[in-house]
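Every protein chain of the complex appears in place save one, which is left out.
By letter and in written order, the chains are A and B; residue numbering begins at 1 in each of them.
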Amino acid sequence: MTIRFEDPNRPNSYIGRTVPRPNAGRLVKGRGRYVDDILLPRMVHVAFVRSPYAHARIAAIETSQAKSLSGVLAVFTGRDLAEVCTPWEGRLAHLEGMKTPPQHPLAVERACWVGEPVVAVVGRTRADAEEGAAMVEIEFEALPAVTDIRTALDPETPVIHEAFGDNLCFRKTNEKGEVDRIFAEAHTVVEESFKTARHTGVTLEPRVILADWSEAEGEMTVHVSNQAPHMLQVLLASHLGIPESGVRVICGDVGGSFGVKVHVYPDEVATAAIAKILGRPVKFSSDRLEAFTSDIHARDHEATGRIALDETGRILAFDVDDWTGIGPYSIYPRTSAVEGLQVTNLIGGPYEFDHYRCRTSVVFQNKGICAQYRAVGHPVAVAITEGLVDKAAAQMGLDPVEIRRRNLIRDDAYPRTTAAGLKLEALSHHKSLDALIEAMDYEALRSEQASLREKGVHRGIGIASFIELTNPSPFMYGIGGARISAQDGCTVRMDPDGSVVALTGVTEQGQGTEAITAQIVAEAVGVSPGMVRIVTGDTRVTPFGGGTWASRGAGIGGEAALQAGRAVRGQVLAVAAAMLQANAKDLDIRDGIVVDAGTGAERMPLAEIGRIVYFRGDTLPKGLPRELMQTRHFLTSDYPYAFTNGVQASYVEVDAETGFVKLLKHWCVEDCGRIINPLLVDEQIRGGIVQGLGAALFEEICYDEAGQLLNGTMADYLVPMSGEMPDMIIRHVETPTAESELGAKGAGEAGTAGAPAAVMNAINDAIRPLGGSVTHMPFTPERVLRAIGAIGK
Amino acid sequence: MTDTFRNRIDLEMTVNGEPIELTVPAARHLIDLLRTDLGLTGSHAGCEHGVCGACTVIVDGETVRGCLTLAAQLQGAEIWTVEGLTESGAIADLQKAFVERNALQCGFCTPGMLASAKVLIERDAVPSREGIREHMSGNYCRCTGYEAIVDAIETTLRGRAGGDAR
């Protein structure tokens, strides 16, 4: 039996409805349980002494003064922890030629970025540990720092890791067709340089871990604010020499993640290692200052790109040279090459063309480590693509909507493989663009823009089409040898009273995993969502899974939940059929009651099934299966990724005297396949858009030439706040994937992927009559003003 | 330590309507007093330099930053946190609106958001959306994009003003 999604009046029709999140009621009362809220008996705190140098040799470490403090219990150096913890290398076998050196939980011989942990101080309280950390004296011998991206490979630039001979971590060119010939012969060629600033995630809850080693039980219990508990379980086990079954990772409430909390961090591994040495619970709660230097950074791309078009405005080719600096180590275990790799895959993604070249060069620097962060690579690729498309449109006198209509891949042209090699199942670019034009009343907005321009008001409209990678298969990481699970599982159990517990391998960070899983299981079993209790984030009890990243929770975890729920339903109906002397296929479960499928007549409540199965199993035929707990796993296999698509528009006003940009309104039409909970999808999109708006206007990690971080507080790394953000109109097109019965693709990153490009194009639309354009993010008032020549370049 | 300067401070205060007596280190921030000494973990420390607003609580009827306020300065103060505001029902309508509108995702900012919004919804005037955005501009949320929060506050304001709660 399949679910008739097209019928909103079908029984148990919870999939597709706005249902409030079960955990929201708890969080709004202040009853969350984040890791820093947890206190354990004998718990101590660790603080880290971090390198003040971008690159330095560690000559000597003096810890006696720190150890003499009454509140300090122990001090550890890199050599101390190297004895209990093996180093790691963030490398994937399928990324040919990739280099990265071994990394330890605490720096051993050299510190390679400002903020790298060097010494760990354990104290009774965080204040005690900090006081001790302030007393540790480290003699550093400064080494030359590499900070610039474009000169990192120059012969005169010092090499950070001598054994490698250069500062190249990874380089790849993705090429198809006759790029050079096409560009030589094309009617129109447009070229531009782009820059996306270095960002960091600024999760409101900083990273935090509480590790507890029980020697007696041989068990490490780790409470941690993380997105991928099973990944962490496996890696902690491996590096600390514990069987995987002896490591229990618990991720309760997580105060925001966005990719920041899907990586292995040296200070967190150090905390677990120290817990193993001390045999007592150790907590590390990052403060905001160390978050800026030790959380992963991202983006930091510089690119030059060109686009070739024929005389009708048809796109013929893209050619992009992308560079990115990733800090001194590739992140573990996902690697820091993936953002660049994504750029080589995603350029030109929405468009029909045959000739393609994109090279990415991933270089080492003495700055914070860059890694996967919400919408990995997408904002970079979309900005380059859409910036080039808009510039070409302007040069050819085409309206931005018209050039897109002429070039977006036709909605009936799927499945297809793009010039960049992406396998696309089914997308809806044209339908989405039509919906956007209608939602924003494009023509009316254009005439408003024109009439205001006559009054000296400079408004601009920017459009950005995009594709988003979701539901990754093992082709993303597993193929390269990383122990990151692309499959996910769900266990569904019916309790005796007919209520249901579902344990899922995907995790909750506020996006609504628990709510959508409850909806899916409720519909699959045939109970109301209120009767479904969801358990996430505990490796001891949930099926092995990948967790939440790359917008996989709904598409992969959701399908596993659907199948597990339906399996329980099947068992319930088999038991009911035996009890009722009926045929199982003539029965259904609706709102917790077994009914006749045809008439809807009530036959028996689930509580009666539960009573018989659990307490009076003797009354059922011997050998009748009555497994009211079922586990199913799901893995995508037809396509390496389920791509989604969408289009955003931004409406801005530029103050030509000050360069200030006011965001007036924002629109997004998005196709994430089957929508499970419209409210939650909308809010994912909105939150993602604002993260992209931050990228466009505010966010930039700044280092000086010596590798010193210049803006490591929330007072000077500017995140988007409510005062400057616009209202956002969200619309949907639904093209379900045929890979799964549920048909859901991901929706978590679309907002972030497209927003920066939309704003860039809007600003440039506004200032084009004044001359100049902006392509280097963030578009600060000063950069905008310099672009229009109101002050010197 | 002298007779006059102390590194531990005796305090009497009222927290969520309950009289509290305790002795804390002189450098103890209000947010750490609430979380560590009193186990009121609903309020959060997000930046510890006064910018993010996660630690916002109500002291003597006004919002303050729990991370920029030394507990030592609060002798005799009346403090309300999300736990007390929940039990008293003072912001029940606001909390309901937050849940219905999904004005929270990870929930870490929410207690501070509620404290800041409480002051606004208790004023007589119903501000514009821009006014709500401006008032809430000292509270950081990375998840929602703010629109749902503005909506939930606007709904509560209208409800209290007797207008239609949309």
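Rule of thumb we're sticking to: contacts are C-beta pairs under 8 Å (C-beta built on N, C-alpha and C of every residue); 3 or more make two chains touch, one makes a residue touch a chain.
Please note the rule applied: contacts and distances are computed from a predicted model.
The listed options are "ABC transporter branched-chain amino acid permease", "Nickel-dependent hydrogenase large subunit", "Na(+)/H(+) antiporter subunit D" or "Xanthine dehydrogenase family protein subunit M", and the UniProt record of the chain not shown names that protein "Xanthine dehydrogenase family protein subunit M". Although it is not drawn, the missing chain touches A, B when the whole complex is taken into account.
Considering the full assembly, A:L289 is the residue among A:M98, A:I160, A:L204 or A:L289 that touches the omitted chain. When the missing chain is restored to the complex, the residue among A:F364, A:W549 or A:F698 that touches it is A:F698.
Interface note for the absent chain: among A:S214, A:T631 or A:T713, the touching residue is A:T713. Contact residues of chain B toward the unshown chain are 1-2, 4-7, 9, 26-27, 29, 32, 48-50, 53, 56, 59, 62-65, 67-70, 72-73, 75, 116, 119, 134-135, 137-139. Residues 126-127, 130-131, 134, 287, 289, 657-660, 698, 700, 702, 710-711, 713, 716, 718, 721, 723-724, 780-782, 785-786, 790-792 of chain A touch the missing chain (whole complex, contact as defined above).
Note that only the chains that are shown with their structure count from here on.
Listed in rising order, the residues of chain B touching chain A in the complex are 25, 27, 35, 40-49, 51-52, 54, 81-83, 86, 95, 98-100, 102, 104-111, 114, 129, 132-134, 136-150.
Looking at the complex, you find that chain A touches chain B at residues 20-21, 23-25, 27-34, 36-37, 127, 201-206, 253-258, 287-288, 509-512, 679-680, 683, 686-691, 713-715, 719-723, 725, 727-728, 751.
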